[in-house]
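Got a structure for you, questions after.
Here the complex is missing one protein chain, while the rest keep their positions.
First chain written, first letter: the chains are A and B, and each begins at residue 1.
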Amino acid sequence: MAIFSVFVVNKAGGLIYQYDNYVTRAEVEKTFSFPLDLVLKIHDEKVIVSFGQRDGIRVGHGVLSINGVDVNGKYTAEGKEIVEYLKDPANYPVSIKFGRPRLSSNEKLMLASMFHSLFAIGSQLSPEVGSSGIEMLETDVFKLHCFQTLTGIKFIVLADPRQTGIDALLRKIYEIYSDFALKNPFYSLEMPIRCELFDQNLKSALEIAEKAGTFGPGS
Amino acid sequence: MSRQSNRTTDSKKMNSELFTLTYGALVTQLCKDYENDEEVNKQLDKMGYNIGVRLIEDFLARSSVGRCQDFRETADVIAKVAFKMYLGVTPSVTNWSPAGDEFSLILESNPLVDFVELPDNHSNLVYSSLLCGVLKGALEMVQMAVDVRFAQDTLRGDSVTEIRMKFIKRIEENVPAGDE
Partner (left out) sequence: MTVHNLYIFDRNGTCLHYSEWNRKKQAGISKEEEYKLMYGMLFSIRSFVNCRKDGFMSFHTSRYKLHYYETPTGIKLVMNTDLGVQNCRDTLQQIYSTLYVEYIVKNPLCVLGESLQSDLFNSKLDSFIRALPFFNIRAA
């Protein structure tokens, strides 16, 4: 059971808080000889595997480092294009580390505003009257739960599909938000949350939720 | 819940010789119409392509095969599942290129050529090039552009029939065209 991450999005679609709780970091390092038997592509300024998978390297994994040196986006540490670098037989054998690409804070901002609009479209396309936006989105590896308050703030939790008690957790986070962000006189509304107490309380709430799987009513 | 049971086509078994003869008639008619072997090959390939883009849907509906994430997996599925299902033969997969983007399917027997003797004046005819088109069309529908050709053919005196497949690229899915 696991809760992967928490997002808070303000009513304009801006990301005001994000926390990665539990990160499974599957990284694989392997030495290749020429030619490389994987198909790579550039996606969002990163080099990722688009076809071919073996030895734990999967489609969607990104190139994290080459010969032990971390890469910089689609460039090697020396500033060469990775795709070009790997085409040159002179650079082989080469040791490449693959793994899930890390999200930059910019990408997180983008994902948050993207969900914000998906939420609204979900409500517009409803075949029933008076529908909310997306409350829960299910994929084969995670579930996204979203709770929108009456004031338009969205709390989003990504969790393992089997994790229970997320609804209670979302309300608990709302409580923590109103206690430690809103009631803090130095916190300005709609702005990123940088409050120590909020962090601490959120972390402990996540721990409890992961352990118990549920909050008792009114806890 | 078995999806297969309510399929109507399963019970209809067509005589395979009728199929082979139909294909033969088709090829010879094309030879009469075009007089040029290259052109006939092209036409057969095109027909195969049109079959492939439809056949893949039937294949996916019948087999529980999901999306392939590796070309080796694709090769296995083509040889062990698809050829078995539609032609009743299981070719072997060999001759991988070092980059893993090219392989050969070796067919011990090819049901399309059961009664065929290639006349001398059709030395450039690739009798079964329909198969190339089918593979190309089917794989294109699952986002893989490939190049398919006959490297060896028993009709030309080779001991086996070899179909060479080369992976060209992944086809990225289209975003809906820019609308106002």
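One rule holds for everything that comes next: contacts are C-beta pairs under 8 Å (C-beta built on N, C-alpha and C of every residue); 3 or more make two chains touch, one makes a residue touch a chain.
On a predicted model such as this, the values are computed, not experimentally measured, just so you know.
Peer 1: Which candidate, A:G79, A:P93, A:P127 or A:P185, sits in contact with the chain we can't see?
Peer 2: A:P127
Peer 1: Extract the touching residues of chain B with respect to the undisplayed chain.
Peer 2: 1, 3, 6-9, 53-54, 56-58, 60-62, 65-69, 141-143, 173-177, 179
Peer 1: Tell me, which residues in chain A touch the chain that this view leaves out?
Peer 2: Given the touch definition above, chain A has residues 58-60, 111, 114-115, 117-118, 121-141 touching the missing chain.
Throughout what follows, only the chains that are shown with their structure count from here on.
Peer 1: Round to the nearest whole Å and give the separation of the Cα centres of chain A and chain B.
Peer 2: Centres of chain A and chain B (C-alpha means) sit 42 Å apart.
Peer 1: Across the complex, what residues on chain B touch chain A?
Peer 2: 69-72, 98-101, 144, 167, 169-170
Peer 1: Can you check the complex and tell me which residues of chain A touch chain B?
Peer 2: 34-39, 41, 50-54, 58-59
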